[in-house]
Every structure is written in C-alpha cells, then in structure tokens.
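Here it is: the structure, laid out below.
One chain of protein is taken out of this complex; the other chains stay put.
Presenting chain A:
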Amino acid sequence: MKTMTGLEHSASSVQVGIPAAILKPKKVRRRLDMTLWEKLYVAEIVRGLVVTSKHFFINMIGFIFPPAGKKRKVFTVYYPEEKLTLPPAYRGRPVLVADAAGEAKCVACGLCEKMCPAHAISIVAAEKAPGERYPERYTLDLGRCVYCGYCEEVCPKEAIVMSDEYQGLAQRDRSRLVFEKEQLLRPEGKVKARLTYVRRIYSKWNY
C-alpha cells in the first residue's frame, strides 16, 4: 500500500474524486487587485464621504425643518416611553394560561418540568378530586429559564405558553426572579395570538 505523501499521490494513476480536467480551479475574486483609481484612495474616500454626508444633510434638514404631514424616517424607539408591539413568534417569558374560572389549565403532568433543559420549572402536584390533578405550586425560576419554548411545545393542555412580556427581568436579587403560580397566571384572551401561532407551527406534531 502506498503512503499518502503528495508526491506519490500525484504520480499514481488512480483517480480520486472528480478529475482535474472537469474540476477547473475557480479563481477566487478577493478584490486584492485594486485598480489604480482605487489605489489612489482619495477618490474612493470622497465617494464614501458623499454617502455619509448625504445621510447627514438629509437628516439635518429633516431635523431643522420637519416635513409636514409625514414623520421623519427614524427607526429609534424611545424605550421606556414607547414600546414595540412584538410579533406572536417572539418568545418572551413563559406564562401559565388560566381557564374561564381563573384556574390554571395545567394538570400537573410534569412534562414541562421533565423537558426543561435548564431545570427552571418545579411543580408540586395535588388532587382536586380523585383522578383530577392540579398544580398546588408551580414555580418558574426566570433566572434559569433559557426561553427555549420546550415547555410550551411539550404541554398537552396548552397550559403554558411563551408570552410577549420581557420586562421585570432585571432584578437586584435573584430570589425575585422566582415566579410563583399566581404571578404566572394570565387569562386566555391575553395569549390568544400566541396560542393561534403555536397551534399552527406545532400542528405537524399534534396527534
């Protein structure tokens, strides 16, 4: 058996892979070959300056004389005063869905607890009536939560969904990030958009 040094490999008649005649080496265009005009820098720098100055002057004129009727095209959101309306696909912090009676839809099956990759969920199950389970305590540690949405995906009762809430996640004390069932409950109407979205995207796996 031949050793695979480069020399012997090239000398051997055995074709490996696509023959070199077909596989033409592609010339990678990395634009290292600047033209003389580009090498002079000055013209290209002026071209760049024109682009930025154009933005500058258009914005300055719009700033000094705001065009009547339509707003200036600024994409900045003044955060605490203005808030974005997030799309239903956004995975904010998970919340529990309440039924019409205001009780959690959760049946404390423990799938989400088992599924959670960050071990953020812990459930204490109890029985309302014989054979009817409910979560006595449902604790979600948002300091551990990674917002993966597996709990929502695995839940057979649509009882936990990712909401569009993202505030209140900055706390000085980690214990304040541990949310109890009462803090997590949301009426079904509030998470309607997300529920519709979830039904659509997970419909493939619904049996």
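Simple rule for what comes next: a residue touches a chain if its C-beta (ideal position, glycine included) is under 8 Å from a C-beta of that chain, and two chains touch if they have at least 3 such contacts; residues count from 1.
Everything below uses one rule, namely that contacts and distances are computed from a predicted model.
Taking the options "Hydrogenase formation protein HypD", "ABC transporter substrate-binding protein", "NADH-quinone oxidoreductase subunit H" or "Cation acetate symporter" in turn, only "NADH-quinone oxidoreductase subunit H" matches the UniProt protein name of the chain that is not displayed. Within the whole complex, the absent chain has one touching residue among A:76, A:175 or A:203, and that is A:76.
Of the listed residues A:45, A:118, A:146 or A:169, the one in contact with the hidden chain in the full complex is A:45.
From the options A:59, A:171 or A:196, the residue with contact to the unseen chain in the full assembly is A:59. Although one chain is not displayed, chain A still touches it through residues 42, 45, 48-49, 51-53, 55-56, 59-60, 63, 73-76.
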